[in-house]
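Let me begin by presenting the structure, written as structure tokens, before commenting on it.
Yeah, one chain of the complex is gone here, protein chain that is, but the others are all in their spots.
Every chain is named by a letter (A, B and C) in the order it is written, and numbering of its residues begins at 1.
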Amino acid sequence: MINVLYFASFREMLGKADEQIKAEHSTVGALIESLSTRGENWQKALLENQNLQIAVNHDVAQRDTMIKAGDEIAFFPPVTGG
Amino acid sequence: MINVLYFASFREMLGKADEQIKAEHSTVGALIESLSTRGENWQKALLENQNLQIAVNHDVAQRDTMIKAGDEIAFFPPVTGG
Amino acid sequence: MSEYPHIKIQQEDFDLTTEVAALRAGHKDIGAVVSFVGTVRDINEGDEVSILELEHYPGMTEKALEKIRLEAHERWALESSLIIHRIGKMYPTDQIVLVAVSSRHRENAFYASHFIMDYLKTNAPFWKKETLPNGDERWVDARITDKEAENRWIK
Partner (left out) sequence: MSEYPHIKIQQEDFDLTTEVAALRAGHKDIGAVVSFVGTVRDINEGDEVSILELEHYPGMTEKALEKIRLEAHERWALESSLIIHRIGKMYPTDQIVLVAVSSRHRENAFYASHFIMDYLKTNAPFWKKETLPNGDERWVDARITDKEAENRWIK
């Protein structure tokens, strides 16, 4: 299993903060493809979003970052703290 | 009369903090020439000092700055606050 | 002591004097302390703002801030540094964030604090949501100028 988190506007748009998913995706990109089949809001937030930010295990990641069972993958919009 | 002030190492080297002098000098340079006849320490502190700092009426001044009765002229070394 | 003693993520407000005293404690050779405090403005994008809510990503936030802090220590000779970022609901004039840095000489403290703030803005996982006086809520958009500010520090 992998743990997937959604923050800020993504959490609101996708209607969930986190979920457990079977770890059958080799990369973040593959996970995004799979999640985007859930509907238009998923496709817009993840697949078609040029500003999508990704973290794997608390480090900034890219679509080609590898994932494995036990990882924590987070999706969020550009940060605006400070 | 003019009021002449000496600060920091100058006050210690010249042995006085301030004095009243007859306003018979047209410029700061003329005043320095006159004061420097008092002795070697005056000559070294004022006439021959490349780092001499001058203020007339609380504004930074130069050797060619004009002075007149009632003015306050100050001599001091480079500043080191902050 | 937490894993990152120089990083604090908290709901409660902070006191500048107290935090700077903690930053300086045990360092006698400090000549300069620069503190940056970010505060809630009552206007953003031309609209009045009633509430500002700060969300963050627990765990990643601390790691990202510590990375920025350590990079500042690598680039400049610093004695100590501290980052506090508040989360939750805040109101106009409230303090949001503190970056405080100490060094022997002032130049390092000025550059390092500015660097930390610029990197925090674009690299630490915080998100702001504004509530307007009519009750409307909106997520604050990232600013291009913040990305430009970060790029200034590329070596």
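Going forward, a contact is a pair of C-beta atoms (placed from the backbone, for glycine too) under 8 Å apart; a residue touches a chain by one contact, two chains touch by 3 or more.
Treat the numbers as computed from the prediction; the structure is a model and nothing was measured.
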Q | Partners of the unshown chain among those that are drawn | A | B, C
Q: Check each of C:33, C:54, C:124 or C:140 against the chain that is not shown and name the one that touches it.
A: C:33
Q: State which residues belonging to chain C touch the missing partner chain.
A: 15-18, 20, 24, 28-43, 92-93, 104, 106-107, 109-110, 113-114, 117, 149
Q: Can you list, in ascending order, the chain B residues touching the missing chain?
A: 5, 7-9, 51, 55, 58-60, 74, 76-82
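The rule is simple: only the chains that are shown with their structure count from here on.
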(Q) With centres defined from CA atoms, tell me which chain sits nearest the overall protein centre. (A) C
**Q.** Euclidean distance of C-alpha centroids - chain A vs chain C, Å
**A.** 26
**Q.** Between chain B and chain C, centroid-to-centroid distance (C-alpha), Å
**A.** 49
Q: Specify, in ascending order, the residues of chain A that touch 2 or more different other chains.
A: none
